[in-house]
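Every protein chain but one is kept in place in this view of the complex.
So, chain A:
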Amino acid sequence: MTGVGFGAFVRRAHDAGHLVVQPRMGMSSPDRMRAGLLATRDAAATTVGTLTLDSYTRVGDLESAKLAVLEGVALNGYPIVSHETSTTLQVLDQIRGPGFPVQVRHGSAAPQDIFRALMAVGLDASEGGPVSYCLPYGRVPLRESVAHWAASCELLATLCAPGAAPHLETFGGCVLGQLCPPSLLVAVSVLEAMFFHRYGIRSISVSYAQQTDPLQDAEAVAALRSLCTRFLPDTEWHVVVYAYMGLYPVTEHGAYRLLGKAAELAVASGSERLIVKTVAESQRIPTVAENVAALEYAAAVAARTPRAPLDGPGTQTYAEASALVDAVLELDDDLGAALLAAFARGLLDVPYCLHPDNAGFSRSYIDADGRLRWSDIGKMPLHGIADVRPAEAITSADLLDSLSYVRRSFDRHDPEDAVALEGAHP
């Protein structure tokens, strides 16, 4: 372990008993971006900074991003490739450093330009993955995404040196945002971490997004940790939990209650970092102030939550995730080729995903007890492992009902939580 960089900062915070909290934050104006980073750094919480990029940069439409910069059109993120290097250096000046690492978040299936741009300003932390930033996310063929990500990891890995540890986070634990059974999220997160490792990255975080049932989520994070211990040797790794990524509660009390549960999940499961969501999530992109409020609220909940991780193996989630990972690894020594073969054969199959390279046979549902389960495993190697309950064909109303399950549950007034909230946030 090198002791420097994004991963080491998170490790030190964890050892000191603090959960690192982080916003999603990106504005196209350099001044506003800088102000957002400063506010994140100065929040009453252990924070790392975020540069979330805009959607044009994400899909590689650099012409539109450049045009927006020239014309001063506001984008939904910071166009790091299109701003001058000197501009981004000014955004970061006197803010980023060993005590406040900054991660670039983007969503690209071909992130070489983005990695070059972040390396040019001395940054070395980003996120994504060959599967999770391809399949449910756009139109790039999986084969191309795998090649782009291999090249991008190798590019970032050139920064590895005494005193430098470039960091990548998997987005695999967040695939689809909602309604994906946790075992598949865990498997994709682990496989992407192994992919990063094969291409030279030694400081890695693995993501997992809060789903519909707290116990199932705790099992999933425990499974993730067990599989990382098994498959990520000589690596500095940590787990990052994402506050719910699906339809977010529309009420303030619901939004904070859900964020609080995410913070509890993160700490209790022994996770080291949390990506927060805000009260504005259901309506629009949050303001800096809303993000700071979310960071401080999550940190306050985290501070009063004890660590109580579950045993990893021995759960349904572990059994499924482990079977999926093993089946993929058996396909080919080259992990990129193995991932391609796995999707081509439907051994990995993301439910409801519209990408042509996804088999599209699997389906999931929310059970009466709130757990996410498979109604169809397609060709995934989960026979005799997953508890599959075939369901009637889903209607648009059913789908909307499932998609809004968490929103509905948390918007419902809960007097006990309302009292607990009053003292916790302004």
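One rule holds for everything that comes next: a residue touches a chain if its C-beta (ideal position, glycine included) is under 8 Å from a C-beta of that chain, and two chains touch if they have at least 3 such contacts; residues count from 1.
To be clear about the criterion, contacts and distances are computed from a predicted model.
Among the names given as "histidine kinase", "ATPase", "NADH-quinone oxidoreductase subunit K" or "Methylmalonyl-CoA mutase", UniProt records the absent chain under the name "Methylmalonyl-CoA mutase". Among A:Val21, A:Val301, A:Cys353 or A:Leu372, only A:Cys353 touches the chain left out of the display.
From the options A:Leu19, A:Leu75 or A:Val206, the residue with contact to the unseen chain in the full assembly is A:Leu75. The omitted chain makes contact with just one of the residues A:Val102, A:Leu176, A:Leu258 or A:Leu340: A:Leu176. Where chain A meets the chain that is not shown, the touching residues are 54-56, 58-59, 61, 64, 73-76, 107, 136-139, 176-178, 246, 283-285, 352-355, 393-396, 399-400, 403.
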